[in-house]
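Following this message is one structure expressed as structure tokens.
A protein chain is absent from this complex, but the other protein chains hold their places.
Lettered A and B in written order, each chain numbered from 1.
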Amino acid sequence: MDTSVENGSVTRSDLPLRVINSGKSMIAVNARQKIRRSFNQIRAENIFKRSLVIIGLIMVVLVLGILLTLVIQSLPSIKSLGLKYLWGRVWDPVQDIYGAWPFLLGTLLTSFLALLISIPFSISVAIFLGEYYPKGWLPNLLKNTVELIAAVPSVIYGFWGLAVLVPIVRNFETHIGVEPVGVGIFSSSLILAVMIIPYAASLGRSMIQMVPSPLKEGAYSLGATRWEVIRSVILPYTKSGLFAGILLSLGRALGETMAVTMVIGNTSLIPKNIFSPGNTMASVIANEFTEADKPVYLSALIELGLVLFLVTVVINLIGKKIIDRFTNE
Amino acid sequence: MKAGNVKYRIGKSGGFQALVVLFSVACVVPLIAILFYIIKAGITKINWHFLVNIPKPVGETGGGIANALLGSVIVIVIAALIAVPLGILGGVYLSENKKSRLAYWSRLSIDILQGVPSIVIGIVAYFWLVKPLRGFSALSGSVALAIMMLPIVVRSTEETLKLLPDSLKEAAFALGMPFHRVIFKVIIPCGISGILSGVMLAVARIAGETAPLLFTAFGNPYLSTSITKPMQTLPLLIFNYATSPYNDWHDLAWGASLILLLWVLLLNIFTKLITRKWKVQL
Partner (left out) sequence: MKRHAFNFKGLFTAGALFAAFGLVSSCGDGGNAGGGKSDSTAKGSSDDNTVIGAGSSFDAPLFSKAFAEYTKANGLMVNYQSVGSGAGISQLTNKTVDFGASDAPMNGKQDSAVSAPVLHVPVTAGAVVLSYNLPDVKDTLQLSPAVLADIFLGVITKWNDPRIVALNKTAKLPATSIVIAHRSDGSGTSNIFTTYLSKVSDAWNTKVGKGSSVNWPAGLGGKGNEGVAGLIKQTPGAIGYIELAYAVQNNMAFAKMQNKAGNFITPSIASVTAAANITIPADSKVSLTNTEAADGYPISGFSWILIYKEQKYGDRSQDRATKLLKLLSWMIHDGQQFSGALNYAPLSPAAVSTGDAILKSATYDGKPILQ
């Protein structure tokens, strides 16, 4: 279809030419057409390549634009608060005191705790699907179900967490003798742990499936048990992939907003232990952005967004560096 | 002694396997619990009336979520119109230029974009579109969502195209096809199922986003089709009504939650079926 369109357009534009050269042989006309056509195609190809480059550029510009917007909007707070913003321990909008430390701490605590809880599960799923049961309807069902975990909107996780998980955690807290509030860093880490399982699991699974079978067969022929093959062949071989999956999970956990906001307890005090209520950077923005009634307040919140943005950038850079190094080996 | 050692090793191996199975199966529990809870809370609220009417004010029973359903569809379609062409060409660019410096930076940008919290994108879209144009609009919401879709589409396109054998491309080139036609006639059609499932996953991901829409699409109690005016969407409706004091509105929110959840899950399952049918795997 495309060829006919192209031929049509070429013929049309060559019409005067053909009239003038009507005496000459058809072969010459065809050759000329062909030359022109390949010339056209080279031009089109160049333009196409250039537009691809422009799209590549757009992506860079988009991220720089986001960064620039955040920086400009948080300038009032950067100017008036300076660097002490980052380790200020008090967040008190009424007195115009803005310190981001409780939220930095809350974000790190929830994310790493969630990571710690989720790793055994995600690695198990990866080994289950990658090594033990790579085929069959049941593993397939498990794989799809685990992937669906990533699809549930976070606002729905939040609702469920509040209605189902928080009372369970409260019972647990009564048993171990801490203040039974239910909501807090522990609850939000649990929810986050569920939400981030699929990320590490799916990358881990494909990595484990890529382990060359001669390696495994060699180990088996030497008399190794399944567990020994996994421990001494598969895990060492796939550690970079597993690590990359875990970093992906971490990135997701850091920025998660709605679900965390609903179960973390939302206080600006520095958390005393993992059962204390707290706040993450994303949850503070979600909670207070709508009511920020002073320019400095608003810009302090946007600066939180900027810090969050930079943290994810750093995590991505580190992850990329590590993965690059492992894959180049 | 030696036999005992072997038994111990085999037992350890079996124990580990049991542990792996146990942990893996445990992962499914939360999802089932969530599905069960939302279905229980939402199923009684959903009927035809609920789907085709706009919400009633407090104190009047009935009312539906037609404005949010239509709004969600419009906002998502526009977001896809923006993000999909850009994302696919971006993915083509990245898979065709593995080594160039710009490609390195674009790839990095996409990685970063994927990690940007949705609320931050909402803030940025507000400062880019809403404030300068002096008005909330469905379009600005679509742009915010498009920014969120972009990295997923780019990534899935790039990953899919990487998996295609080079011989395919070389054969096309050998026949004298120009580069752009190789891309549109050979490369993209071959990878279409991977690309398509990336697009649908991206749609599923943004369908449930609330934060980027709060200050862009804004919401609207009436049915509206104008993309330059505020528009209601499902997640916004859930967010607003779930935090209200009235039981009528809570019911509306639970029903809407169930619809949103089903929509997103069906989209995911549909994607999987397509991937399987078209035989090209991600």
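Basically, contacts are C-beta pairs under 8 Å (C-beta built on N, C-alpha and C of every residue); 3 or more make two chains touch, one makes a residue touch a chain.
From a predicted model like this one, the values you see are computed outputs, not experimental measurements.
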item: Contact with the hidden chain (one of B:16, B:93 or B:136); value: B:136
item: Footprint left on chain A by the chain that the document does not show; value: 5-6, 9, 13, 40, 43-44, 47-48, 51, 90-95, 97, 162, 166-167, 170, 179-183, 261-262, 265-269, 277, 279, 286-295, 298
item: Interface residues of chain B (partner: the chain not displayed); value: 51-59, 64, 66-67, 69-70, 72-73, 76-77, 80-81, 84-85, 88-89, 130-131, 134-136, 180-181, 184, 188, 196, 199-200, 203, 207, 214-215, 218-226, 229-230, 240, 242-247, 249, 263, 266-267, 270
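Here, only the chains that are shown with their structure count from here on.
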item: Chain A and chain B: spacing of chain centres that average the CA atoms, whole Å; value: 13
item: Residues of chain B touching chain A in the complex; value: 9-10, 12-13, 15-17, 19-28, 30-31, 33-34, 37-38, 86, 89-90, 92-94, 96-97, 102-103, 105-106, 108-121, 123-124, 127-128, 147, 150, 154, 178-181, 183, 185, 201, 204-205, 207-211, 214, 235, 238-239, 242, 257, 260-261, 264-265, 267-269, 272
item: Touching residues (chain side chain A, partner chain B) in the complex; value: 2, 41-42, 44-45, 48-49, 51-53, 55-60, 62-63, 65-66, 69-70, 73, 120-122, 124-125, 127-129, 132, 142, 144-149, 151-157, 159-160, 163-164, 194, 197, 201, 225-228, 230, 251-252, 254-258, 282, 285-286, 289-290, 302, 305, 308-309, 312-313, 315-317, 320
